[in-house]
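Every protein chain but one is kept in place in this view of the complex.
Should a chain be cited, it is by its letter among A, B and C, assigned in written order, with residues numbered from 1 in that chain.
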Amino acid sequence: MSTTTPTARVFSSDNTAGASPEIVDAVTRAAAGQAQPYGADSVTADVRRRMSEIFERDVDVLLVSTGSAANALSLAALTPPWGSVLCHRDSHINNDECGAPEFYTAGAKLVPLGGDDAKIDPGELRAAVRHKAGDVHSVEPSVVSLTQATETGAVYTLDELHTLGPIAKEAGLRLHMDGARFAGAVAALGRTPAELTWRAGVDLLSFGATKNGTMTADAIVVFDRSLTAELSFRAKRAGQLASKMRFHAAQLDAYLTDDLWLRNAAHANAMAARLQEGLKAIPEVGLLGAADANLLFCRMPQQVIDGLLADGYVFYHDRWEPGVVRFVTSFATTERDVDGLIHAVGHHAAWTGSP
Amino acid sequence: MSTTTPTARVFSSDNTAGASPEIVDAVTRAAAGQAQPYGADSVTADVRRRMSEIFERDVDVLLVSTGSAANALSLAALTPPWGSVLCHRDSHINNDECGAPEFYTAGAKLVPLGGDDAKIDPGELRAAVRHKAGDVHSVEPSVVSLTQATETGAVYTLDELHTLGPIAKEAGLRLHMDGARFAGAVAALGRTPAELTWRAGVDLLSFGATKNGTMTADAIVVFDRSLTAELSFRAKRAGQLASKMRFHAAQLDAYLTDDLWLRNAAHANAMAARLQEGLKAIPEVGLLGAADANLLFCRMPQQVIDGLLADGYVFYHDRWEPGVVRFVTSFATTERDVDGLIHAVGHHAAWTGSP
Amino acid sequence: MSTTTPTARVFSSDNTAGASPEIVDAVTRAAAGQAQPYGADSVTADVRRRMSEIFERDVDVLLVSTGSAANALSLAALTPPWGSVLCHRDSHINNDECGAPEFYTAGAKLVPLGGDDAKIDPGELRAAVRHKAGDVHSVEPSVVSLTQATETGAVYTLDELHTLGPIAKEAGLRLHMDGARFAGAVAALGRTPAELTWRAGVDLLSFGATKNGTMTADAIVVFDRSLTAELSFRAKRAGQLASKMRFHAAQLDAYLTDDLWLRNAAHANAMAARLQEGLKAIPEVGLLGAADANLLFCRMPQQVIDGLLADGYVFYHDRWEPGVVRFVTSFATTERDVDGLIHAVGHHAAWTGSP
Partner (left out) sequence: MSTTTPTARVFSSDNTAGASPEIVDAVTRAAAGQAQPYGADSVTADVRRRMSEIFERDVDVLLVSTGSAANALSLAALTPPWGSVLCHRDSHINNDECGAPEFYTAGAKLVPLGGDDAKIDPGELRAAVRHKAGDVHSVEPSVVSLTQATETGAVYTLDELHTLGPIAKEAGLRLHMDGARFAGAVAALGRTPAELTWRAGVDLLSFGATKNGTMTADAIVVFDRSLTAELSFRAKRAGQLASKMRFHAAQLDAYLTDDLWLRNAAHANAMAARLQEGLKAIPEVGLLGAADANLLFCRMPQQVIDGLLADGYVFYHDRWEPGVVRFVTSFATTERDVDGLIHAVGHHAAWTGSP
């Protein structure tokens, strides 16, 4: 896949897409003139104002360059080094960040929990929040991290959040949400951002943007503003305080303007739903798990996989059980791209269907 | 200073400027189409190729979002946690990164050394590289970090580098260069990048770009490529592996194309020289130290300072001794801006000159 | 349990015992006269010489104040911060050290594996040593830690060690042995210390002594002596380089003299075997798992547990499933103590036996 591969056949991830035109325009505008460095500029202030409107309360915002930085900084502010982070065993923080949480927290321990669709099981959480609490021989349960939407494309419902949040809070733990695909979850659920976060007890939200239209900017939304000073020192110390912060801010500002973030997410979700609908009609394909957002897992014959690869399709297929593939759509995926993929699957399946 | 303040009166830092048009164009182009994430794209490969040409040998390149990240990652790869980093007492790593080097190195110690113009004194370095070496009660001298150009705008000459480098290397220490303003140093010295780095023993270079025309992208240039794998893990773990790396790469690629990096730096240097020349003619102003690159320190009567501030000029004036001010030029500074400042200083000085 | 509770009814742990008379004498002797500090004394040298004889090769030795320090220091020398430590899910390093390994390693990740009797299953290890190796998004498999004897009192046989060791080594991982109860394993297996460690690929051994007769001194035995310098810096930095090291050394020296370490361990094992034999005859008691060393797990009716507690017996009984208890013997346990316990169990069981 070269840099300018057309989008048509890339379903490997939402991080292969470029940036929304509105984002590009905002960055271009930000390139002119002088601005205060390190977030003292007016666009950064605008982002904070917009976030406060969206979340219906005063929030603080830190702009960072990656989702891993957003997660790791947040967790470091929510657990001491001798604490534990309760998370789903399939979560990004547990598997895909090369120990960034352990690095930023100075050695806290991630405790993996189970649950369907990469959602934490309430029963397991209930046991874990009390496990050896106060015992100096063991790490201290300190923070719960929920991924919304999950690694498998499911979303926690409002009810689920309002079950899990209180389990954490009543045991004295803090609550973090990894919202790398938060926009997709909001779009899928039709609930307000406030309901899905601080009203369920979330203290810090990793507000993902890069997978959904920005270039290199994500955010931490701070609901517990007593954490802001600490986060600011930690961010600087982590090399995450950009001198020309306005370029991060411009991306987020455009992203939040006129609901671009929700429109992009809704489009990506719709493309996944269209794909799901199309594949459902092909008997050789078995859909797996909930596909509430923009990720879709399914099982298909090896010949179909081979056929798609031969066609130039790009997607993950060798990471789970044999025959399981993942398709990811994004704001940049078109209906035509999806229809092309459905057609290709059908074509290859026809040759492999049972007689 | 609002986001769109005209450049005319901002001399506080080179990080208040925006981005070069070539950089903006490159980012815009990168926004289209799909690309492999995490640096597997073709533009990132181009950057490595260009860097190898510029430095006249095969180098590896890591793209990061800030200069602090470049410095801290580099130092972490060059010293164990029980090591010390020998640096100038006025260096950025020692004063202005909120302990990022200590964080990334897991607690190494910065040992501040003296020397004029923020350049490390060879005699002090010679003593420090052997200080308690091998003594388990003390941190172990492990790496020397040189800032080129220095915090005060001076540059190490080739001779100076070829004096200091061997002092480090013969004692078994590694050599890091903080090149946040490396382009300015190259432009000032008229020597090749190779001569100024690995030929003087530099193992890792923080190759600054943000202060000189890019938006949010700096680089680590790896001369000792045995360090690349470690740096890659460390970068991921630090939240510095951008998923849409092509946006960092596009900035650096344009920055290195057709010598934009050197043209921008030469311009910034020329503006500082023009300013120096102009201020020299005003007897109430005393120039301080070497101003080889784009920073200029001088001493002036309080009334001049007050007058400039009243005019809307933006610059640092209260960080050192009373009456000492710093002016910084950038790629975006114009001759007219400089002439305006000189005229304003002369104007205010006339009212305060000794009879 | 007061400080001077007679040993008779304490079966909670081998760390409630005092110290062997030979150890007390050695410490008393060490208190006279002057000695070089920080391990430059002659007794520390003697310990190294004795260890080299016992392990049939030149080894280096670091004396530390706890087993947790021995483990954490060892692991820190065997994995980079971005590495993972493969260990049994029930291991002490994973559950009972409050994240000491994570602290000392600057945030490495412990990966818990399964297996019967708290021994790592070879199949699971084989998969884990290659899991995402070289993938920058994931921690890098770096070291395997085996606990000998295990947390449940089982011991790895020579065959098992020579299966597991090569799995680690052939994949490029290092091998650590947590030998908090190493003496018990040697005594149980009748194999040489060399066979059970470096001949099976062990790089560093946490050589436990405190549970088996010393007061406050354990050791790291260094087979890969290229690690000694790093370990020495790390130990000092961790506050583990005792100034009056001779007091640690005196304990270890006496411990190694005339096979005291093996005699103590053999005695503790024999007491556990005697207890096992006695309990086997009581039908209401179900023995659980292998009891090769000095720990014994069994299942008994709640009334027996309550009866023992009422008698003043001290033991763990509420940490696993209901009805499961753990008895631990030590060098200080007497036959009479064991017989008393067997009798008490029999007595309480008689009242609860099925009709």
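Keep this in mind: a residue touches a chain if its C-beta (ideal position, glycine included) is under 8 Å from a C-beta of that chain, and two chains touch if they have at least 3 such contacts.
Just so you know, these numbers come straight off a predicted model, no measurement behind them.
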| item | value |
| --- | --- |
| Among the chains presented, those that the missing one touches | A, B, C |
| From A:L241, A:L296 or A:A332, residue that would touch the chain that is not displayed | A:L241 |
| Of C:D41, C:D60 or C:D178, the residue in touch with the unshown chain | C:D41 |
| Touch criterion as defined above, residue of C:R57, C:H162, C:K236 or C:R263 at the omitted chain | C:K236 |
| Residues from chain C at the interface with the omitted partner, ascending | 1-7, 10, 13, 15-19, 21, 23-24, 27-28, 30-37, 41-43, 64-73, 97-100, 103-104, 210-211, 215-216, 233, 236-244, 246-248, 332 |
| Interface residues of chain A (partner: the chain not displayed) | 38, 80-82, 106, 136-137, 140, 230, 232-234, 236-237, 241 |
| Touch residues of chain B, complete complex, unshown partner | 81-82, 95-99, 102-103, 105-110, 136-139 |
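Everything that follows uses one rule, which is that only the chains that are shown with their structure count from here on.
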| item | value |
| --- | --- |
| Category of the chain touch graph - line, ring, star, complete, other | complete |
| Closest chain to global C-alpha mean, per-chain Cα centroids | A |
| Same-site or different-site touching of chain B by its copy chain C, using the half cut | same |
| Distance between chain centroids, defined by C-alpha means - chain A, chain C (Å) | 43 |
| Centroid spacing, where centroids are CA-atom means, of chain A and chain B in whole angstrom | 34 |
| Centre-of-Cα separation between chain C and chain B, whole angstrom | 52 |
| In chain B, residues with contacts to at least two other chains | 233, 236-237, 241 |
